[in-house]
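Apart from one protein chain that is not included, each protein chain of the complex appears where it belongs.
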Amino acid sequence: MNAPHQPAAAGDYKVADLSLADWGRKEIDIAEHEMPGLMSIRGKHAATTPLKGVRVTGSLHMTIQTAVLIETLKDIGANVRWASCNIFSTQDHAAAAIAATGTPVFAWKGETLEEYWDCTLDALSFPDGKGGFLGPQLVVDDGGDVTLLIHKGYELEQGDESWVNSPSGSHEEQVIKNLLKRVAKERPGYWTRVVADWKGVSEETTTGVHRLYQLAEADKLLVPAINVNDSVTKSKFDNLYGCRESLADGLKRALDVMLAGKVAVVCGYGDVGKGCAASLRAYGARVIVTEIDPICALQAAMEGYEVTTVEDTLGEADIYVTTTGNKDIIRVEHMTAMKDQAIVCNIGHFDNEIQVDALKALAGVKQVNIKPQVDKYVFASGNAIFLLAEGRLVNLGCATGHPSFVMSNSFSNQTLAQIDLWAHKDRYENRVYILPKKLDEEVARLHLEKIGVKLTRLTAAQADYLGVPVEGPYKPEHYRY
Amino acid sequence: MNAPHQPAAAGDYKVADLSLADWGRKEIDIAEHEMPGLMSIRGKHAATTPLKGVRVTGSLHMTIQTAVLIETLKDIGANVRWASCNIFSTQDHAAAAIAATGTPVFAWKGETLEEYWDCTLDALSFPDGKGGFLGPQLVVDDGGDVTLLIHKGYELEQGDESWVNSPSGSHEEQVIKNLLKRVAKERPGYWTRVVADWKGVSEETTTGVHRLYQLAEADKLLVPAINVNDSVTKSKFDNLYGCRESLADGLKRALDVMLAGKVAVVCGYGDVGKGCAASLRAYGARVIVTEIDPICALQAAMEGYEVTTVEDTLGEADIYVTTTGNKDIIRVEHMTAMKDQAIVCNIGHFDNEIQVDALKALAGVKQVNIKPQVDKYVFASGNAIFLLAEGRLVNLGCATGHPSFVMSNSFSNQTLAQIDLWAHKDRYENRVYILPKKLDEEVARLHLEKIGVKLTRLTAAQADYLGVPVEGPYKPEHYRY
Amino acid sequence: MNAPHQPAAAGDYKVADLSLADWGRKEIDIAEHEMPGLMSIRGKHAATTPLKGVRVTGSLHMTIQTAVLIETLKDIGANVRWASCNIFSTQDHAAAAIAATGTPVFAWKGETLEEYWDCTLDALSFPDGKGGFLGPQLVVDDGGDVTLLIHKGYELEQGDESWVNSPSGSHEEQVIKNLLKRVAKERPGYWTRVVADWKGVSEETTTGVHRLYQLAEADKLLVPAINVNDSVTKSKFDNLYGCRESLADGLKRALDVMLAGKVAVVCGYGDVGKGCAASLRAYGARVIVTEIDPICALQAAMEGYEVTTVEDTLGEADIYVTTTGNKDIIRVEHMTAMKDQAIVCNIGHFDNEIQVDALKALAGVKQVNIKPQVDKYVFASGNAIFLLAEGRLVNLGCATGHPSFVMSNSFSNQTLAQIDLWAHKDRYENRVYILPKKLDEEVARLHLEKIGVKLTRLTAAQADYLGVPVEGPYKPEHYRY
Partner (left out) sequence: MNAPHQPAAAGDYKVADLSLADWGRKEIDIAEHEMPGLMSIRGKHAATTPLKGVRVTGSLHMTIQTAVLIETLKDIGANVRWASCNIFSTQDHAAAAIAATGTPVFAWKGETLEEYWDCTLDALSFPDGKGGFLGPQLVVDDGGDVTLLIHKGYELEQGDESWVNSPSGSHEEQVIKNLLKRVAKERPGYWTRVVADWKGVSEETTTGVHRLYQLAEADKLLVPAINVNDSVTKSKFDNLYGCRESLADGLKRALDVMLAGKVAVVCGYGDVGKGCAASLRAYGARVIVTEIDPICALQAAMEGYEVTTVEDTLGEADIYVTTTGNKDIIRVEHMTAMKDQAIVCNIGHFDNEIQVDALKALAGVKQVNIKPQVDKYVFASGNAIFLLAEGRLVNLGCATGHPSFVMSNSFSNQTLAQIDLWAHKDRYENRVYILPKKLDEEVARLHLEKIGVKLTRLTAAQADYLGVPVEGPYKPEHYRY
């Protein structure tokens, strides 16, 4: 019942159990069938290998689907190193299968935070053949941890020690600072060399993208970045339809709980919240939404959800799901006031949506581990709550994340972004770009045949009437889908 | 059973039957209760009257909801003249109630095309007190007919006679040309004077907005324009939730047809198509979607709709709804191949989505009028189809259009746009603008209390973490909702 | 805007306006296409005319669909007289079309209660050619009014005057008593002669069936009765899917109200309530259910509805719909405590689910008629509610009732029941029967082809494994579907 805590490192990889490679490979084969976009890109670019020899570091949940992404990047020429971007999200058989092919991968389910950031560094460290390390030329990021590490390391080497020496707001923050101090000793000037070679990053997630825009606005972004999250075929598919499939999967594998008849609170009604709410309602739960944004709140109301505050649901709701990208959504004072045996989980990128540290520190609280990623916290009052995946992404911590087909959309965008960044490395500025709509439509198009969709084709007269090319793109930039 | 064809014109208005004014007023009272956004704007600006004395021409379906919009514009100072923007969309009791208050309105249900364009001209013609006419200073447009007329009239007065003398692709086109020729004789230089005073237009609909962007791109746009359609609180509410309510209403009032068990084809899966498909499915119809855009097609597939071509549905489907904004979607060869007694209708802005003229001209076809806006066309084969509202907006032709609450969102945007255009008339260029997100959020906010929504409020720390103001706006411009 | 109050009686009929017959006929033609079950029965029995010369009285909403039922009964030989079973449910063009064919029909939209019961008597009175009247041999009943009248008349003629002389609980009750006293004078012994010829009744509705079982249990039932309501193809179709289509239709035609975002209370979660709740939710309303039965309440909860009492929703809910078959569900003290401009309506068979009489009698209340079947009641507090169809069936009072296709199921059962009653008139006892499952399946089967359903056929080996005939019936009697 315990997740492995000692990776069976042997060659240039660290994974839980290499003997799982065969099983992983079987599931990769199945996933390839469900990922027509990636496979098509592979087919199209395998001959020209646009990323030939390019050093690519990936920091992205090490799942079966990611394995297909990794092998796509390799097929088009890249030299890949990989880490997961979450301590619980690795599927060990996927990591094993990748390691077995000789690709350096550093990831296992249930890392400590120290191990996690060491893995991130490992994924960044391309041996230079002389005992030293080169950095990546491109980064595939999810949540921005690699981007953060390089920026913070570079800042330190530029002589700004204020951050590493400041008091830390969380344990994780201190772990990063410790790592940077260690690197400063072991590899002097390393981050400056990394930045010199670094040509770009493509970022997957709302939260990571938000960080990138903040860096760009502050004029601190060190490379061109492509915002993959806001491709329509990412945000309106992965975030929405992905969560519609994987939230319930996480809840079910964690607690086998009946959703029908339950009162479920979804905090946030963005794309992720929309997918979560739709799924819970479809199971027969009564869904209550919380929102800060009046437009999203009105959308929720138009779909028939009650919209109110977390406070107003305490004692009534059975399940809480945070989806906001914001912090301190479910606070300790909420948790102690919940209905006995309420379930609390998060499906936003970071775990600070729920005050987990404060929960653990609460006087009189007793933590009972039910099984990996499922904990019961019993309060002094006798009431208890269930916390899933320690507040980290419940779909990846308690289940296997989004299914392959929707990830094929996201990862097709990632791959096209990587190709684009490399192709235009001399032209792009250190800003945040979005992929052109034509590519967005192309990603969609690559997924239609697999599910039997037959498109209508514009006549020339119709295209002329609309003032769009017959082949697209079809919509103005501001179109919302 | 017959719609009135002779307006009971008396003073400066033309409506079907002034005696309907009392009934209209009662329904306006009810609508005001359902339109909190408009009423709130009224309350806020009634004292300062930001449109004081401004001549405003409206071309927008003359319904009960529009009556509330008109009276809001008047309350904030405007001098209003109004026409409908569709020959079938007027609610005669609404028009009567407006006429009864002394506001010039030119609209009745069942106009001929000649009458329709005359009404549009009437709405444009503000008596100058000397027997002549001034034009509007602001225009509220829906579909762009007023904008078209002014632009075409101005072009003619600029000496370019090519268009008015070219062969017409439709009867309506010829009607417009005839009107312009008549005005040229009766009011020489009129359009040039109109353009001199004209300060801006706010446009309501996808189709009209599309026209505006085309004018702007061609550098022919004569005034600043505000694209109201693409306010989130318009396109993602009116187009989507409005149609989700009013399509079935049109079908039911037209034919009382059972929707459960039927096969329904929705052509186009934009916001309007999404609303229509959701509604039909909820009634138990099996919905098939047609699309040209791979992204929208993939969205439809993710919702479980079959996506194929119109051709592939012929003989199988019972109901066809066009929502595309494009032309020639349902063609004569489609209609003759449909299942016997299939229902064909359109909910896109213009009636050219269905080839109605060609249908009427088809050899051997026999038209049987069932009741106003419901016609049966019997083919030589013996099979028949039902055509609703002669291919014009079925929700307005056969029912009463969108309900008040959602129109309050759209019309709040219209009103804010009118105020904005006038306030910034000296600053805006002849381009197409979108209302700032702050106003969009404000429109949403004005509608929350009425339906019992309770918003969560960001803490300062959370706002800081997100990098947004506590009061909003909350989302980046590219956010799609 | 006014419903006709004086029927244009001429021959042996009373209808609102005979000139509507052409329009009615066109809609009957359309309905025939949507009623494959009835048309198939017509085709099958037209030659053998199993009801040849049989006097049939119908008391059932005089709609377009009922017109197809009437003509089916006539086609298979019956001598038919008809009245509506609700003062608001007649479609005047349907009644006109039936009258125009020479069938005696007594029905118009907006009858007084006195007129209503006179019409019922007219429908019962087959001229005997000698200036007197015969009664029906078979009755098609909906709600049991004809059955009630005959039983009460017979009781009176048997010498039991207790009921007709007792104080009346409602105005309607007194109207019935007055009628019976008048008949007693004008047609002595009439009811006894009627009962002598009467061979059976088929009853359509939950409420009417409930009355029949009560009569049978009390050993007072005078004829064999067939409970058509509890054919699966009636109760699980008409009640559920019919209301899912027609409730919103009634609300929309009455008030054009936006349903999305509203809080709607559905009282009762039987088949009718299930259909209503599903419809309202699909429109984006938040639905609250009230129930007395724990099983139905648990079903509602499993579908994600909040289940609570009417009292707990006052001030929060916008729309109330009663579906219970019980009385005093919405009481005056509820109505005065509702949110301003709440909408109150009933879709159960009788109008006593809402305390309309008490509402009208309330001190300080002011009734404002908006249009036929839509009234605003303004309370002394200044708050108001809208009452639809005076508390009678909102779908029939404010719209046109259920659509044809689902009524074809119900009416096929009615027709088969009439044939069955006549065929077995010598064998049946004075009990309540249900149609055999084989006929129930047959009714379903008759409707499949029209909507493109392709059934799988059991192999002999499979049928043997299941222990059922290849041709059905397939399920045990207790099966619930």
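Note that the chains take the letters A, B and C in the order they are written out, and that residue 1 is the start of every chain.
Following the convention adopted for this analysis, a residue touches a chain if its C-beta (ideal position, glycine included) is under 8 Å from a C-beta of that chain, and two chains touch if they have at least 3 such contacts.
Note that the structure is predicted; figures quoted are calculated from it, not measured.
J.: Specify the residue from the set C:168, C:308, C:383 or C:430 that touches the hidden chain.
T.: C:308
J.: Could you tell me which of A:108, A:283, A:320 or A:479 touches the chain that is not displayed?
T.: Of the listed residues, the one touching the omitted chain is A:283.
J.: Determine which one of A:186, A:219 or A:256 touches the chain that has been left out.
T.: Candidates A:186, A:219 or A:256; residue touching the omitted chain: A:256.
J.: In the full complex, which of B:26, B:281, B:327 or B:392 touches the chain missing from this view?
T.: Checking the options B:26, B:281, B:327 or B:392, the one contacting the hidden chain is B:281.
J.: Could you pull out which residues of subunit B are in touch with the chain that's been left out?
T.: 260-261, 281, 283-287, 298, 301-306
J.: Mind listing the subunit C residues that contact the chain we can't see here?
T.: Touch with the absent chain occurs at residues 210, 213-214, 230, 232-233, 235-237, 241, 271, 290-302, 307-310, 312, 325-328, 409, 434, 440-442, 444-445, 447-448, 451, 453-459, 461-462, 465-467, 472, 474-476, 478, 480-481.
J.: Could you pull out which residues of subunit A are in touch with the chain that's been left out?
T.: Where subunit A meets the chain not shown: residues 1, 20, 23, 26-27, 30, 33-34, 64, 241, 244-245, 248-249, 252-253, 255-263, 278-279, 282-284, 316, 318, 340-341, 368, 370-371, 376, 399-400, 402-406, 451-452.
The criterion applied here is as follows: only the chains that are shown with their structure count from here on.
J.: Viewed as a graph of touching chains, is the assembly arranged as a line, ring, star, complete set, or other?
T.: complete
J.: When you average C-alpha coordinates per chain, which one falls nearest the overall C-alpha average? Tell me, please.
T.: Looking at where each chain's C-alpha mean falls, the closest to the middle is B.
J.: Taking all residue numbers at the subunit A/subunit C interface, are over half used by both copies (same) or under half (different)?
T.: Same residues, largely: of all residue numbers at this interface, over half are found in both copies.
J.: Just the number, please: Cα centre separation of subunit B and subunit C in whole Å.
T.: One centre to the other, that is 40 Å.
J.: Mind pulling the residue numbers of subunit A that touch at least two other chains?
T.: Touching at least two other chains: 298, 301-302.
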